[in-house]
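Structure record follows, encoded as structure tokens.
Removed: one protein chain of the complex. Kept in place: all other protein chains.
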Amino acid sequence: MKKFIPFFLLATLFLTACSETSTNNKDWTEASWEEIEAAAEGTEVRLYMWGGDEGINAYIDDYVTPQLEDQYGVSLKRVPLDTPEILQKLQTEKQANKQDGSVDVIWINGENFKNAKENELLIGSFTEVLPNFNDYYNTEDPAFQTDFGTKVEGMEAPWGKVQFVFHYDSEKIVNPPATFEELQTWVSQNPGKFTYPRAEEFTGNAFLRHVLYSQAEKPSDIYEQPLEENDITPTAERTWSYLNEMENDLWRSGEHYPNSLTELDRLYSQGEVWMTMGYNESRAESLIEEGVFPESTRSFVMEPGSIGNTHFLSIPFNSPNQPGALAAINFMLSPEAQLEKYKPDDWGENTPISFDQLPEDIKEEFESVERGESVLSTEELEESFLPESEAAYVDWMKEQWFNEVVQK
Amino acid sequence: MKLFKNRTFLLFLPVAIFLMIPFYGFIHAVIQSLGGEGLAHYEEILSSERFLSSVWFSVRTAGIATLVSIILGLGFTKFFHPLLTNISPRLMVWIPMLFPHFVWGYMVILMLSETGWLPQILAAAGWLETPSNFPVWTRDPEGIGIIITYVWKEVPLVILLLFPVYASIRPEYYALVDSLGGNAWHRFTTVDLPHLLPVLVETFLIIFSFTLAAYEVPALIGTTFPEMISVLGYEWFYGSSWDDRPLAFAAMVMTSLFLLGLTLMSYYGLSRPRWRAMRGDRQ
Partner (left out) sequence: MILRKAFFLILILLFFVIPLTALLLQSLSAPWRFHTGQGIDWGWQGYSTLFENPQLWEATFISIWIGFAVLFINVTLGLFTGKALASYPYRGKAWLEALLLSPILIPSLAIAMGLHLFMIRIGLADTFWGVLLIHLVPTVPYSIKIFHNSYQQIGKTMMEQPHILGAGFWTQVFTVELPLLKPAIRSLTFLTIVISLSQYAITALIGGGRVLTLPLVFFPFLENANTSIMAAFSIWFALIPVFMYIIIESLMMFLPYSRLPWRNHR
């Protein structure tokens, strides 16, 4: 054992050196905005977010980063990491009682938010201090109060909102289905031309929840009821029989479901299937531009409606630069940043901002943005809007779909 | 020779320190898999049908991929090793080794999926009616895509590991077998095999354990069901329900113990005197 002694000595040295906790314990969520802005100036903010879309990346890199530098003197650093991995990291850091972490801002919603909140991985309620949130957003909007059934309680600030749509090639399909029943008929008439990603996948799961909504008496039976208190057996039965009836006519006879939305997109891009889908009403624009999707791509929604949700920004419990994080989030919520995000050039995503609370000139600018031909009109989207159900349904769907559809 | 022995001990010192890294991590993983509840998590996964079917699928897929890689690599090295002494053919053989596994998996999808280059070219050339008539080789329930990716990627590794051994076999041995009236098969069994066997066994262990436990390729190119054990473990670990995490650790610990056991048995078998003698006089 003699040979290990030096190593242990070294390790103890490290341990003692690091056990001094940081003294920066000021609660910034109680501070005044001037104080926060002053403290934020000249600091670095690390934004951790999923990095698989060049459009989104370009919006952050080419617009948000330089603007933040100009307006707040904050230098933003984008780190591409998936949210579950970030939360895993935060949880271990919490276990190790590391108060001085490396993540300042995370992009979060749904079940990730639920996990983060339940495990106390966030700094707490902070949206009240953000001037832009209070000025330009309808703070009472139910979409900002609950996130997939979890109470938000000011722990995350709404950054964007998206709605689920289906895409089709208007050269191949003249009249896309208008209800889920018509979809079933369409699939049986066009075998092999439709499929959906597996339930573990975000988009696939959302598709399946649409089917669940459509098989319920009315969609609100699902989204207004927590899973535990809800007797959904009859609805579930109908859902599985709907899916199983369809299965043989799916692409590759339902023997394989795409592992990811990308896989489905690629099939659509090659004309192998005739429809794709996605949890973002305008995402086809950039794909058409890049030549991945055919130019004749359009989108549609079906009765009883299309699910939409809000996604948020939040701050981890051990962010080393809380004032900087607050300043960055405040900027990303600002009308000009939202307007830029709304334009189809980079991201083209819808905004959670409240148009009624905007100054006239910015409001007009928002209204004059041409979102592109593949995007449905705002009225149509709002008309079909359905809120998300409780996060527990997502898990329930993952498990049940595997047992009831794949293994049968 | 006393001095030499002491130094041998000193030479092991750095690696002993290094080994503390994985062992510490492993012990910690074992602790997490127990989660203060004894073997409950192990019982849970062992009675889960999903887990058991993924074990069978993983062992079978990894086993086929490993055996095929070794056979092809062995054949290739045996047949072509004189050509490999030149640097440029050797570099060409190593092309797949330049790419990480997940990149090569992506490449296989690009080439062989229903929408891939090969079906497209065959369809454009008129040999297939439409690209979708191409057999389903990626994301298929039989694991063909996984096997293709691994074989393609591992054959060069097998060549890399076997080539130095082949290069070191003295031609005199073959001459001896010939003069004693042996045929090609005799040459292989009496000269090649004794030289190669330890390396072959090691190669098998290395590739098998990698293909059994690696996550990226099956995640990319596998299908919904059946799934590889690593994919299941990853889902348990990063999935939305954090209660499943000990299950992920339990699955990984069991995989490790199985592989460690297999390795020990193989080495024990190899160290038996018969193989020592056949391994030649180098020691």
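Should a chain be cited, it is by its letter among A and B, assigned in written order, with residues numbered from 1 in that chain.
The rule is simple: a residue touches a chain if its C-beta (ideal position, glycine included) is under 8 Å from a C-beta of that chain, and two chains touch if they have at least 3 such contacts.
The structure displayed is predicted, hence computed values, not measured ones.
Undergrad: Would you indicate which residue among A:T29, A:T146, A:T262 or A:Q400 is in contact with the undisplayed chain?
TA: A:T262
Undergrad: For the chain left out of this view, which of B:I45, B:A62, B:V93 or B:V191 touches it?
TA: B:V93
Undergrad: Looking at the full complex, which residue from A:R78, A:R238 or A:K363 touches the chain that isn't shown here?
TA: Of the listed residues, the one touching the omitted chain is A:R78.
Undergrad: Take the complete complex as the reference. Which residues in chain A touch the chain that isn't displayed?
TA: Missing-chain contacts on chain A: residues 11, 14-15, 17-18, 46, 48, 50-54, 57-58, 61, 78-82, 85-86, 88-89, 92-93, 95-96, 98, 102-103, 260-262, 265-266, 269-271, 287, 290-292.
Undergrad: If you put the missing chain back, which residues of chain B would it touch?
TA: 4, 7-9, 11-15, 18-19, 21-22, 24-29, 32, 76, 79-80, 83, 85, 87, 89, 92-103, 106-107, 110-111, 117, 120-121, 123-124, 130-131, 152, 157, 160-161, 164-165, 167-168, 199, 202, 205-206, 209-210, 213, 215-216, 220, 230, 233-234, 237, 249, 252-253, 255-256, 259-260, 263-264, 267-268, 270-271, 276, 282-283
The rule we apply is simple: only the chains that are shown with their structure count from here on.
Undergrad: In whole angstrom, how far does the Cα centroid of chain A sit from the Cα centroid of chain B?
TA: 38
Undergrad: What does chain A use to touch chain B in their complex?
TA: Residue list for chain A touching chain B: 3-4, 7, 82, 84-85, 88, 111-112, 114-115, 119, 192, 198, 200, 252, 255-259, 263, 266-267, 269-270, 272, 391, 394-395, 398, 402, 406-407.
Undergrad: Within their complex, state which residues of chain B touch chain A.
TA: Those in contact with chain A are residues 13, 16-17, 20, 50, 113-115, 131-132, 136, 139-141, 219-220, 222-225, 235, 237-242.
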